[in-house]
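The block that comes next holds subunit A.
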Amino acid sequence: MRPHTTSHRRDALWLAFLVHRISGLALACFLPLHFLALGLAIRGEATLDGFLKWTANPLVKLAETGLVFLLAVHMLGGMRVLVIENMPWRDGQKRFATGALAFAIIAAAVFLVRAA
Partner candidate 1 sequence: MLERFKTDILILGSGGAGLFAALHAHQANPSLQVTLATKGLLGKCGCTRMVQGGYNVALNPGDSVERHFMDTIEGGKWLPNQDMAWKLVTTAVERVRELENEIGCFFDRNADGTLHGKAFAGQTFDRTVHKGDLTGIEIINRLMEQVWARPVRRLEEHRAVALIPARDGASLSGVLMIDIRTGLFRFVEAKAVLLATGGGPTMYRYHTPSGDKSMDGLAMALRAGVPLRDMEMVQFHPTGLLAGVDTRMTGTVLEEGLRGAGGHLLDGAQRRFMADYDPKLERATRDVVSRAIYAEMRAGRTTPNGGVYIKMGHLGPEKVAKQFKGMVERCADCGFDLAGGLVEVVPTAHYFMGGVVCDVDTATGLPGLFVAGEDSGGAHGANRLGGNGVANSTVFGGIAGETMAAWVARNPASGEPDEDILGAELVRAQLPLTAKAGDLNRLRERLLDIMWDDVGVIRNAAGLARGLDKLGAIEDELLATGVPDGDRAFNLTWHDWLNLRSLIEISKVITGAALKRENSRGAHYREDFPEAGDLATSTFTVARQRGGRLEISDQPVQFTIVRPGESLLKEAAE
Partner candidate 2 sequence: MTNTIEVSLWRGKADGRYQTFSVPQRENQTVLDVVTWVQRNADPTLSYRFACRVGMCGSCAMTVNGRPRWTCRTHTSKVVENGRLEIGPLANLPVIKDLTCDMQAFFEKWQKAKGVFAPSKTKNDPIEKILPGSPPRQAADAAIECINCAVCFAACDTVRWNEDYVGPAALNRAWTLVNDVRDAGNRDRLSAVAAGGGCHACHSHQSCQEHCPKALNPTASIAGLKRRTMQAYIRREL
């Protein structure tokens, strides 16, 4: 059992990174499925009905909503990274990180409520 540094993992900044990575990873996993489904579902007029039926499926609705949520979270996290990397350095990154996350969550929640 090699002693490990753990302190940084309790930090909002590090959590912001983790959320960004997990959301990126999740997007990378679900996006192919999203594309696959779209491509399969709408092949000509004949399957349009099938597609419409398919999108009415609550499970699909949930999955699609999740994707949008991930996209929003990941985008905001990504914007944060781009700001750190490219704007003249300012302190207060922590607030920015938490703010961005909070915004994403609220946006997603609003969306979920509406979609339901």
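The candidates were selected such that all candidates are chains of the complex that A comes from, given by their letters.
Remarks
Convention: a residue touches a chain if its C-beta (ideal position, glycine included) is under 8 Å from a C-beta of that chain, and two chains touch if they have at least 3 such contacts; residues count from 1.
The shown structure was predicted, so the numbers you read here are calculated from the model rather than taken from an experiment.
The listed chains 1 or 2 are all part of this complex, yet only 2 touches subunit A. Every residue of subunit A that touches candidate 2 in the complex is listed here, in rising order: 1-9, 11, 13-14, 17, 21, 81, 84-86, 89, 93.
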